[in-house]
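All protein chains of the complex are present and in place, except for one that has been dropped.
Note that the chains take the letters A, B and C in the order they are written out, and that residue 1 is the start of every chain.
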Amino acid sequence: MTYWTSEDNVAGKPGTALFIILPTIGCYRFRIGKACYMCAYPTAAPKVKWSQEAIVDYVREALEKIKGKKGPFAVRMFTSGSFLDNGELKPETRRKIFELLAEMENVEEIVIESRSELVRYDAVKELAEIVPDKHFEVAIGLETANDDIADVSINKGNTFEDFVRASEITRKAGAKVKTYLLLKPIFLSERTAIEDVKESIIKAEPYTDTFSINITDIQKGTLYERLWEKSEYRPPWLWSAVEVLIWAKKKFPNKRILSDPVGAGSKRGPHNCLTDYDRVIGRAIKKFSATQDLKYIENLKPECRERWSYIVENGLLDWQLVMW
Amino acid sequence: MTYWTSEDNVAGKPGTALFIILPTIGCYRFRIGKACYMCAYPTAAPKVKWSQEAIVDYVREALEKIKGKKGPFAVRMFTSGSFLDNGELKPETRRKIFELLAEMENVEEIVIESRSELVRYDAVKELAEIVPDKHFEVAIGLETANDDIADVSINKGNTFEDFVRASEITRKAGAKVKTYLLLKPIFLSERTAIEDVKESIIKAEPYTDTFSINITDIQKGTLYERLWEKSEYRPPWLWSAVEVLIWAKKKFPNKRILSDPVGAGSKRGPHNCLTDYDRVIGRAIKKFSATQDLKYIENLKPECRERWSYIVENGLLDWQLVMW
Amino acid sequence: MEVIKHEGPGRLGLVRLGDYSFRTPALAGVDFTLSPFNSFFHPSEPGDYDFNLAPSIPLGFYTPAEVIEKALGRLWSVNYDGFNAFYLPALRRTEYLEEFFKIIERYNFEAVYLGNSKILVKEYRYFVKILRELRERFPNLMIIADLEPFFYPLAVYLGVDAFDTRSLKLYDFEGKGFTQYSPFLWGKEPNSLDFARETILLVRNALESGKLRYLVENLFYTQYHAGILRIADLEHADYLEKYTPIQKETVYFISDASIRRPEVKRWHSRVLERFTPPKNTELVLLFPCSAKKPYSFSRSHTLYRRAVKEALGSGTARVHELILTSPFGVVPREWEWLAKYDIVVTGHWSEEEIKPAAELLAKTLEKYPKDVPIVAHLDEAYVEIARLAGELSGREIIFTRVENGTTSKESLNSLTETLREFHLEGTKEDRTYRYFENIRKVFDFYFGIGAGEAVLPDNGHVKGSKMLRLFVENQQTGTFRDGVISVTPFGMQRIYDSLKAYWVKIDFDLRGDVFAVGVNEADERIRPDDIVGVVRDETVVGVGKAVLAGEEMIRAKKGVAVKVRKRA
Partner (left out) sequence: MEVIKHEGPGRLGLVRLGDYSFRTPALAGVDFTLSPFNSFFHPSEPGDYDFNLAPSIPLGFYTPAEVIEKALGRLWSVNYDGFNAFYLPALRRTEYLEEFFKIIERYNFEAVYLGNSKILVKEYRYFVKILRELRERFPNLMIIADLEPFFYPLAVYLGVDAFDTRSLKLYDFEGKGFTQYSPFLWGKEPNSLDFARETILLVRNALESGKLRYLVENLFYTQYHAGILRIADLEHADYLEKYTPIQKETVYFISDASIRRPEVKRWHSRVLERFTPPKNTELVLLFPCSAKKPYSFSRSHTLYRRAVKEALGSGTARVHELILTSPFGVVPREWEWLAKYDIVVTGHWSEEEIKPAAELLAKTLEKYPKDVPIVAHLDEAYVEIARLAGELSGREIIFTRVENGTTSKESLNSLTETLREFHLEGTKEDRTYRYFENIRKVFDFYFGIGAGEAVLPDNGHVKGSKMLRLFVENQQTGTFRDGVISVTPFGMQRIYDSLKAYWVKIDFDLRGDVFAVGVNEADERIRPDDIVGVVRDETVVGVGKAVLAGEEMIRAKKGVAVKVRKRA
């Protein structure tokens, strides 16, 4: 359980985001043995169950970090599950948290996360009404608009239809929709992975205010990790991320296209050839994300790019990348 | 024991040679265990000792083959040893044989063979006087003018000095000298072998009327055969023989330069690449030998010659020619 | 794909694509074109390629059951029209292979792309198992894998027909040049595709000249090579043997893996199953092998023969000789023509050579009546083999006194002295019988016990001196020359009637060769290059040379199964 701040895009402008991991019990899908294949977040949920009051206190403590400081700030709350899941957070708790936020003028953007089937009109509306002049987004893990991938490669338990419904509810309730997409689920070549994100963006765009491209990094104890250990899966190339971001921003200049490449340049995270330059690219992506300015990612040095192009053009699969 | 005729040079002109192998007991060096390393002739000596009369009868029988035929004929008598060795042929027997020859007008050339230390003035003179108007040659196996090779590679038991002495005796006694040289004793590279014959010709030329270049062929039961079997020795290339003959004839146009490449084109005899053309070259050498006309060997097709040149130029040893 | 020639499961093949055809082993991108991987999730239509990969899901080798099942359901839903190549994800859970095989069968694919091959090759057992199942189930399927050139010989030997070359380029990017010693040592010049091309030509070359097994067993580039070959030899010996042609040329035993060659396995089982001692045997003699083959032509065996003759005279015709050797173990004298091999002789015998030889000898000795004495004229490790065999079989073996080698004067004397104790008398009938037996046993080797009797019964005749022609009632049954045989349709009919062996059944009029598609049934004992009888309605209508193994002829649907030599 922790919170931190980071330079980021706040309601369209460069600003600072405060990330708060709420110590809830985590995703119910995980608890019933149907977790997403790439996800180990719920294993980070607290061993001891926190009382709802303690959770509110925790948020209060976190907000101290930005209190009175110069904004704009975004507050992004993650729960290793769904903010809108009553099993994780009671409606009362959610309200209290939002009331704390409503008081803070320097907070211009609020993001909560929820699985799509947990998005209910009343719950969203209630919260939206507490923070009427803030940019309030409900982030939904669509991951892909392809239902087959969602099932075979992710075990999402949701369909694109579910997402559309959740998005409509959210908007109708007065909030905005942030859509998470996963760059490179398993059983996809680098090429198909890029294709899949692009198609997903096109399909989800009417229902989306902000896209967040999540680039696979290997979490402990997951199926992704097992395949990765055996060299059957490779996290995506940073070049793929760059390609997707540029394409998306150009295609939909008015949408926010965010991405925080966790673990960029490490074996478990997105990487190119694991040289120092990988980290430079990682930082450039963050910079683009914060500013929405393509210049940060359009003029990168093409280190290792030829190899990537080759792999993408020829549709090589990850096991084909194994070398002696 | 056998006799045969063959086209050959007779006292300088093309003619026919009658070869007679006399059934004597063979070379005394062989009997005392000091045979030349390449030589197995004495193993062909008759198992039963022939009487001296029987030997004369045998010659008489052989001569029937040319009696009354049109010459010119040369009669070349080989004994698997020395004609002048009293242990092989009694003086009386030699005389009888020469008397038979003296009667034959169509015989213009007579050749006998002897180791040099067995060449005695009286013995030669006696025979020379029986055939005063015939070309009478005593053939001496010098093999090489290099005493070290004669010892190490041939086990000859004679030196160049011995040869010179024998030559002087022969000439003084009224006969001519035919000098046998061995092309490629063991422990010589192709290159050294050629060099050795050339040097030997230069050194022996003042004491020689006819050179006969004997090209090594592998005889059964010899040290040569043992080394050859293990690929440590290769009989000389026909190109080497051709090279030596051309050089010798050009250098000493007035000397007879003979060569009968026994087994040419077979593994055990001189050969190039063991193609059919090897036999063509073998026949060309015989033709040159009979006619002394260089045209027969100067215009051969250079089949396999490049390889030979390379081996000679680089002084490769025979074991280096082993291939997979 | 049609099979043209076998060497073990490896084969030279011919693939016909409309008016274009090419030989295998082959390379994608060189010999034929292959579409990129086609994702089920974002599928492509068939394109302008020789082989179009159908949409598939590239499951990992370690994919758990739950996910495999999700994928399988979807793969059954694909419209496979226009696709001729199937991407088969290699799975550790081989129980699911059958499901994929059903798809392949149902849609009649011409090629299979073996997924995860770079992972699979490190899983010795699975690599062999999966390849085998695929190969045996679909003899005409072209199997494509993606492996480095240093795996080509091994992969081809075990059944891969073609290689994808696209991933090789990654080595070029890394600046790793393939060398003869890769993956131990790399060069600096990118050369991947050239190297692959060269290698595949050489592998093809090796197949053509029957040298593939050499390459495989003598060039262990990685521990995976050694491990895979060991698994194949030990756990899939029948798979390798089944497709290994009847040995014609000398086999060179070079590495330790040589003693596990299919030819060795086959020899051992043929001695056990197809050798019976001549009926008039009253004494068994054991001799060591000689470097020269056949042994009879060697100096040592000439000396033994002389010593035996001296001691036993006419009784020699009642002696039977067995020769001990590694790794063939036991060679009955009549089969010495067939034991063509050469082995590294350093004087050091390994346990792995001694034990199997002794076991085979023990079982062979049991074929002789209990009262037939056994005399061994052996030295060194051979003695060890014989002693062990004696123990195993419970038969007493009399050893001659061998000093300074088996061919020394003393040793040969001891052989003669030892044999003098036995008073054997051989008649003229014994000699004729043995003359016939020498010929018969070779037929037994090729077709089973009784085949010799069939082509040369007691009332049969032998004509000729070098090339022997065999007759029964004035009709020729076959020929024999230095262990090389031929059989006439009449001879084959006699073999068929008495043994029911080496037949290929058809039900049409035999005109030219027999194609696989026309084979109804075939004797499963048939190996490539065997002489076989083409049978219709219990009548041998022709004799020919098998191109495929018996089992394979039945499954295969393309290509020639039997090259017919003579029609009845």
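Simple rule for what comes next: a contact is a pair of C-beta atoms (placed from the backbone, for glycine too) under 8 Å apart; a residue touches a chain by one contact, two chains touch by 3 or more.
Note that this is a predicted model, so its numbers are computed, not measured.
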item	value
Displayed partners of the chain not shown (whole complex)	B, C
Hidden-chain contact residue, picked from the options C:E273, C:E352, C:E391 or C:E524	C:E352
Residue of B:K230, B:K250, B:K267 or B:K295 touching the missing chain in the full complex	B:K230
Selected residue (touches chain absent from view) among C:Y62, C:Y113, C:F138 or C:Y214	C:Y214
Contact residue for the chain not shown (choose from C:L202, C:L392, C:V462 or C:A568)	C:L202
Subunit B, residues in touch with the chain not shown (by the definition above)	37, 146, 148-149, 151-153, 186-189, 191-192, 195-196, 199, 223, 226-227, 230-233, 306-307, 310-311, 314-317, 319-324
Hidden partner chain, residues of subunit C it touches	124-125, 179-181, 184-185, 187, 198-199, 202, 205-206, 209, 211, 214-215, 218-223, 225-227, 230-231, 234, 252-257, 342-346, 348, 350-352, 355
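Operating definition for what follows: only the chains that are shown with their structure count from here on.
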item	value
Centre-of-Cα separation between subunit C and subunit A, whole angstrom	59
Between subunit C and subunit B, distance of the C-alpha-averaged centres to the nearest whole Å	56
Centroid spacing, where centroids are CA-atom means, of subunit A and subunit B in whole angstrom	101
